[in-house]
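Got a structure for you, questions after.
One protein chain is absent from this view; the other protein chains keep their places.
Labels for the chains are A, B and C, by order of writing; each one numbers its residues from 1.
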Amino acid sequence: MTHDDKHDDHYHPPGLQHQFDDMKQQMDSVTIGMWTFLAQEIMFFGGLFTAYLVFRSRFPMAFAAGSNHLDAFWGWLNTLVLIVSSLTMALAVFYAQKGNRNLQVVMIILTMIFGSVFLGVKAIEYTDKYNHGLVPVDGWNKVVPEGEHGAKEGESASLALPFETRVNAAESADGGEKLHPNPRGEFQITDDDIALVTMAQKEGYLTESEKIGYFSNGEIDPEKVKGKVQIFFWIYFVMTGLHALHMVIGLGIMLWLLVMAWRNTFSADYYSPVEISGLYWHFVDIVWIFLFPLLYLLGRHFLAGGH
Amino acid sequence: MENVDSINTGEDKGEEQVNYLTNGFSIKSWLLTKDHKRIAIMYLISVSVFFVLGGIYAGLIRLELLTPASDLLESGSYNKVFTQHGVIMVFFYLIPAIPAVLGNFLLPIMIGAKDLAFPRINLLSLYIYWVGGGLTLFALMQGGVDTGWTFYTPYSTTFSNSFVMLVGLGVFINGFSSILTGLNFIVTTHTMRAPGMTWFRLPLFVWAHYATSLVMILGTPVVAITILLLAVERLTQTGIFDPALGGDPILFQHLFWFYSHPAVYIMILPSMGVISELISNFSRKKIFGYEFIAFSSIAIAVFGFLVWGHHMFVSGQSIYAGLVFSFLTMVVAVPSAIKVFNWTATMYKGSISYDTPMLYAIGFLGLFLIGGLTGLFLGSVGLTVHVTDTYFVVAHFHYVMVGGTVLGYLGGIHYWWPKMTGKMYSEFWGRISAMLVFIGFNLTFFPQFILGYQGMPRRYAAYPEEFQVLNIFSTAGASVLGIGMILPVIYLVGSLINGKSAGPNPWLLPGLEWRTASPPPTFNFEKTPVVTWEAYSFGEDSGLDIDEARRESRVSPTA
Amino acid sequence: MQDTSWVPLFPEGASSFAWEVDALYFYLIAVSAFFAIIVVAAVFYFFIKYREREKFATPPEIHGSIPLELFWSFVPFVISMTIFLGGAIVYYNQYTIPEDTMEIFVVGKQWMWKVQHGTGQREINELHVPVGRKVKLTMTTEDVLHDFYIPAFRTKADVVPGRYTSLWFEATKPGKYRLFCAEYCGLNHAGMGGWVYVMEQRDFDNWLSGNLSNQTPVQQGQDLFTNKLGCASCHAGGQNQRGAILEGIFGKEVKLVGGQTVIADEEYIRNSILNPAGQVVEGYQPIMPTFKGQVTEEQLVALVAYIKSLSGQSGTTAAPMTPAADGTTAAPANAAGAGK
Partner (left out) sequence: MSEHQHIGIPGYLGVFAFLFIATVITYVVALQDLDGMFFPGANTLVALAIAFTKMTFVVLFFMHVRWQSRLIWLAVVSGFFWLAIMFAYTLQDYLTRSVIGY
């Protein structure tokens, strides 16, 4: 640390670090650095997307069934929330460039609020999965003792309305929270999932690998179907979990930006921290733009279309 | 060329200059430094510790394999020993070795920068490396892992009773150290070059590191996520890799090798960069086919991503995929061939010195050649079906990793030792140990090719008796190799105490790193250099004062 | 086909495509030698010829030469394509399974190979095949990855849980060849091997139709225990053994999971082999596979006799258990004619 100071004998603009000659060099470095980092992030999530791709191409019906347990409305809402936060983030950069401290601070705060809303919604969704025995790890779900339940069996598979998942549909039919018995907190699927696969079988939709994947001795084996749906949820939790982790980190960065912006650090000459934090934030948004259709939507038409 | 002269005189024999080593002596001044050179030195020490540890494991492997039965180590311990040998050598020694030590130290100097673009991130990467390495060491003390360095599922997710999660975590964390180093290098090369340092004046060492960084950035995150998935699967006992749960072990292999094949180029490219420097500078001749060597590095980095399936020829992937990967494997071999030929051609009509670094470079050429050519054996899919997972593979990768990278690393360490420490090492001992390493190495690993073709599988604690003779050779060779590797530790450290002072440019070479003091000052140059000469140019335009140096050479330390 | 028996340190080849692999190997050695000799010779020649004659010399600058570069990119490329093609052809032959094969099923398991012939015959860590017949192995595993590797046949394939992989070969020479597990599979990976017996068709038919033997029951039992059934892979002794200790148990009380005790008599041992999960010994996992259907009654008798002998019972001298890795005495009598 000491040697820095010794070196500082010529003029340094504020924010210029010792290893750079001028602001432009610094700005270029930081921008290239961030984009390189984002390329790295693409590959990081890319591994997950590859896993998703492989399993979905192999078990489309199980993935459709899993997807139908997700609440597409929440997913949709969260997409909107993130898009708005992206807008406010872009505006934060805009005002930083303009040197407008107040609007900058407002925009950063808005971004943080939307980010938190997103996480809040995620928490609601996770809780919902926990309650319904959809966490893909046995024993990590809510324990629902035998007898305390009242879930309706055999819902028609085409009941889902827009903004409603089937779990909701099943519950609202009875008006209120009714859960399947789950005395050991296991991962569970419903008869509807089996019905979906049966339907697909009748209509001749099953792929060869699905026939091997779901059947035992020529019959659909609920346990095997369950295993495949479980894979969907495992991937769902890992993907959204890592995405949420990125959001949390993003919020941390926003907090830091907020402090800096509050102290009026940024100006038309020096705003690269806002700019590159923005890049990160937008990137996380983009990941969600893909996660939303892949996890929540694909396969939904099997139900809505009423096969 | 006034600017050149002004740079050249780092040694205005006046007051003892403050250099990066003498700029603060407290522990804090090291641990909180942002100076890339200090970080490199700390990396040097850490990496060496891991190398010695990995070497001790190697010694245990060889001792156990002296006899057919599993007597010294019972098979459980043997499995841990080779796994830990592989994990430590690959992730904690070889991958960081050249980039984080030599690259860190020299890349900014070679391009005339004051530091890397992000010094704090550089320090962070060191800390991440320590945390990852520390966790791994901790796991080893707890009992270690026994999955093989490849962590194949479902053994690693479901069956192994060892500390897979902890080591996985260590490797995962360590990955980010490598990513950050790569990021720093890429940015630095783009934005921090001194005036006049155009892309085609960059030393090939820098090109090689640039290519390496590309692989680090685009490959490492994939292995990180893969290991994370593995850990989560192990934790939750559900997931996507164990078929008992509906998963697919081959997907793991795809994801793992997507990184780990390119990772072998993370290991070899920097070493190739070192060799380009050594061969050119110790032949005192411009490198032959500069552009071809530079672009072949990039080509290796890019095409290296297309061949990972050659590790899975017998894994149950489709025959079609096997053929495609085999084809592409042949294609990536060509850029390496180009390099080998250019290096050879560089020596033509040179003025070749027999100093230790050059001996290592020649050793590299021969061993990498054999290692690379046997890579072709393995890439030729019909043949691999027989030799995969045998000692043929073991021999192949030691030829490229030890014969290639470790030799390049040692050559580089010797070459830049005067720059890093200001002291000359003992040329006599240097040559002896280079010879020992070369002989010991061949004795250790050449027999393994034969063993492999005979069908001795790898990762065997006990083996049928007919394989014993060659294994004895191998173990004998490893002892010689071990001595050859210990020697440098002794005489290099010794040189710090009683080595001759080196002066800024003991070999009178044109690279920028030789135009500043040894050891360099904290910000590398007294004044930002302006580059007006081509890389490796020894002629007029390089501004080297040869006559003066000749006159002085009667008292020069290298004489 | 070429004869490679004169090449020192060279493995025997005994399958229809072994010679192709060898030919490819020799071709690659030739290519490698060609390049290695050129490069090494050039390096040495330059190294000596152009050694430093005066300090800090400045030899002439040579920038490079495009034609040369193209030349030495093109030649390796073409050669590497021949290598690829050669490899591709051999690979195709190795992995495309011909028609009219004799199918044998193989199941890998930590750490043994279980083989079942089409006729229902089962064997463990051994594979008997007739010479000159195309044999297809359909393989899977109960736990982790393994790899079925017969060096003399120059072929191998990973065995993957949850799916079938296959392998084929046509043995060309009667004899006894090593079988290895070539994919790391845990503790006893090195011990997971055995022998492949290639027999004349007539001997093979004999072998299929029954396992005559002139060994004593204890010897036969020991042979079954250490080699054929792979009991030793769990019960071989040492700290890492996963199975219960069998030395000296006969006639003693055994504590079971759940607190019961039983006397280890013949019936108990027999049950332990046929229905291991029924009576699990305290302190052990119920991992012992059932051998029901794999052991004939005669073999059961022999096994019981052997386990009794471990406790010094019935007048036979107690044979110390030999490690599983040593499978050299495994040839059944009527297969002996097949060995060379």
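To be clear about the criterion, contacts are C-beta pairs under 8 Å (C-beta built on N, C-alpha and C of every residue); 3 or more make two chains touch, one makes a residue touch a chain.
The shown structure was predicted, so the numbers you read here are calculated from the model rather than taken from an experiment.
Of the candidate positions B:S77, B:Q317 or B:S479, contact with the hidden chain is made by B:Q317.
Among the residues A:Q97, A:N131 or A:T198, only A:Q97 touches the chain that is left out of the figure.
Although one chain is not shown, part of subunit A still touches it, namely residues 24, 27-28, 31-32, 35-36, 38-39, 42-43, 46-47, 49-50, 53-54, 57-58, 72, 76, 79-80, 83-84, 86-87, 89-91, 93-94, 97, 162, 208-209, 212-213, 268, 275, 278-279, 282-283, 285-286, 289-290, 292-294, 297-302, 304-307. For subunit B, the residues touching the chain absent from view are 190, 218, 222, 248, 250-251, 254, 258, 305-306, 308-309, 316-321, 324-325.
In this text, only the chains that are shown with their structure count from here on.
Viewed as a network of touching protein chains, the structure reduces to a simple linear path. Two chain pairs, A-B and B-C, are weighed by contacting C-beta pairs, with B-C ahead.
Centre-to-centre separation between subunit A and subunit C, using Cα means, comes to 47 Å.
Between the Cα centres of subunit A and subunit B there is a gap of 38 Å.
In terms of their C-alpha centroids, the spacing between subunit B and subunit C amounts to 36 Å. In subunit C, no residue reaches two or more other chains under the touch definition.
Residue numbers of subunit A whose C-beta contacts span two or more other chains: none are found.
Within the complex, the subunit B residues that touch subunit A are 23-24, 29, 32-35, 113-119, 179, 182-184, 186-188, 190-192, 217-222, 224-226, 229, 232, 236-240, 245-248, 251, 254-255, 258, 522-523, 528. Residues 1-4, 7, 17-21, 25, 28-29, 32-33, 36-37, 39-41, 43-48, 50-51, 54-55, 136-138, 140, 187, 213, 224, 227-228, 230-231, 234-235, 238 of subunit A are the ones that touch subunit B when the two sit in their complex. Residues 9-11, 20-21, 24-25, 28, 31-32, 35-36, 39-40, 42-43, 46-47, 50-65, 68-69, 72-73, 76-77, 80-81, 83-84, 86-96, 110, 143-145, 147, 149, 151-152, 154-158, 160-163, 165, 178, 180-191, 238-240, 323, 325 of subunit C are the ones touching subunit B in the complex.
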